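Left out: one protein chain. Kept in place: all the others.
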């Protein structure tokens, strides 16, 4: 639910902002998508980079977004924990409250995915 | 409503803090008002400075406060968007969640003002 | 209640994180406790250091935690206010929203303690 | 001289980076120029926004760059000081070392301009 | 020598800034001195607060200044190290380069003081 609210507010406001007609903001938003595309580094690695950067800058919404993307890219729990540990050591104990919320978010995403799968299985 | 809560908590706690009797905190609060007064630069420009500084430092409450003040100073939507775009380019994608909330706040302030005006018109 | 939620989420997620089995995170959490223990500087002073660091880094949860610990260490209201004033001057006006919440938290902690004492007295 | 070094290193490395062939970085650099162009707000105001943002984020090179641009835009000493004062109150005493260097840079830019003018006068 | 340069640049620019005639900046500078004066907390503790705040905000000049003041207040090496350790755990590994410079500065200050004492002894 929290995740649903996050997604719906995010989508609604992104649309609102892009429609507002400021070209520089639009270009920045486009650039912000492009930078995570496959290149010399795969999207998966770039999403981990985005996640750790969000963690040390302590931006909860950015962390949530990159967790969602990393799950889509098949990042495992151990890989998440090691990314979190790098963010924690680099950023220090002030990262901890964000780490708590990050792990709670990851748990919620995994639970939702498990529920979807159960429903999916049931639908067969 | 969110804005009302923001204002009432802000006023209540400012009063509480100023009554607590710490002279240095009181002086800082006084200074924090004075610095936005008309001088070589007009208050309007200084409020835009306060807004962009709040944006790159990612302080939602500060952003809300300066949006309210900028609206009082007659800042237009395009001027807001250009100030936001400077803050976004300087501060990067981690500013985006705060930008979403800033635009939502601005929309709320504009809607409230429109409502007041409608009521005002009705009162004639 | 807010404080209760803070404490229960904090404890639940800390447990969850420590059980997740990442050794580096576990070690960091252990270190994060040890660093506030009595040494050349008493725990009391170290908790004030933790509080001011949390204030200038603008981490509400960290501020709440260190306020709780400082109250346990017998820090007086004037000592709190002076610590806040140092954090405010060092960190600037963007600290103010966190200062408001810090004072509200301190008031809540003091009120809860007063309530407990009244109950305690009543129990005799 | 310091300013000369700053400018030559800046130009050399910007060229080096743009030639390196990463399209996203190139696009960001282009966007970083465009955002200060005249619009609803004039370039002059946007450069003041860039200056105060650089001050509170404590980026000496960014401060130097925007001082140079603001001087080109005819910003007066009093306007500089008021912009600095907003940055100082918002960002706190940790801004002071950057303020010292900012004022030293401004003095250097003004002195160089005065020297150029004297030479220019002599050339008539 | 580095310390001498630091002190002379600091004093020269502070004077330059205070003479520039911006009242808000002057008031902030006055406030920045007053906040470390003896109160409910002694100056010594407040200087430790200023030091840890400077460390987690990674401001080398602020760290140098508070080390100089803490030495004047008789802070021992172990007390310095414990203050540094709190700053390091709170702020994370990005504090380390500043910690290296802080310890080098402290060594330089202690060496200068020892030299002064030796000279002083010789003068008797």
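Per-chain residue numbering starts at 1, and chain names A, B, C, D and E are given in the order in which the chains are listed.
To be clear about the criterion, a residue touches a chain if its C-beta (ideal position, glycine included) is under 8 Å from a C-beta of that chain, and two chains touch if they have at least 3 such contacts.
Being a predicted model, the structure only gives us computed values, none of them experimental.
Per the touch definition above, the residue from B:40, B:94 or B:112 contacting the chain not shown is B:94. The chain not shown here touches subunit A at positions 31-32, 35-36, 39-41, 45-46, 48-50, 52-57, 62, 76, 78-79, 81-83, 85-87, 89-91.
Remark: the residues of subunit D touching the chain excluded from display are 9-10, 13-14, 16-17, 20-22, 24-25, 28-29, 32, 53-54, 57, 59-62. Taking the complete complex into account, residues 24, 27-28, 31, 34-35 of subunit C touch the chain not shown.
Rule of thumb we're sticking to: only the chains that are shown with their structure count from here on.
Comparing mean CA positions across the assembly, the chain most remote from subunit C is D.
Counting C-beta pairs in contact, the pair that comes out ahead of the other among A-D and C-D is C-D. Between subunit A and subunit B the CA-based rotation angle works out to 120°, given as a multiple of 5.
The chain pair from A-D, D-E or B-D that repeats the A-C interface, sharing more than half of its contact pairs by residue number, is D-E. If you average the CA atoms of subunit A and of subunit E, the two centres end up 40 Å from each other.
Centroids of subunit C and subunit E (each the mean of its C-alpha atoms) stand 26 Å apart.
Among the residues of subunit D, those touching two or more other chains are numbered 31, 35, 56, 78, 81-82, 85, 88-91, 93-94.
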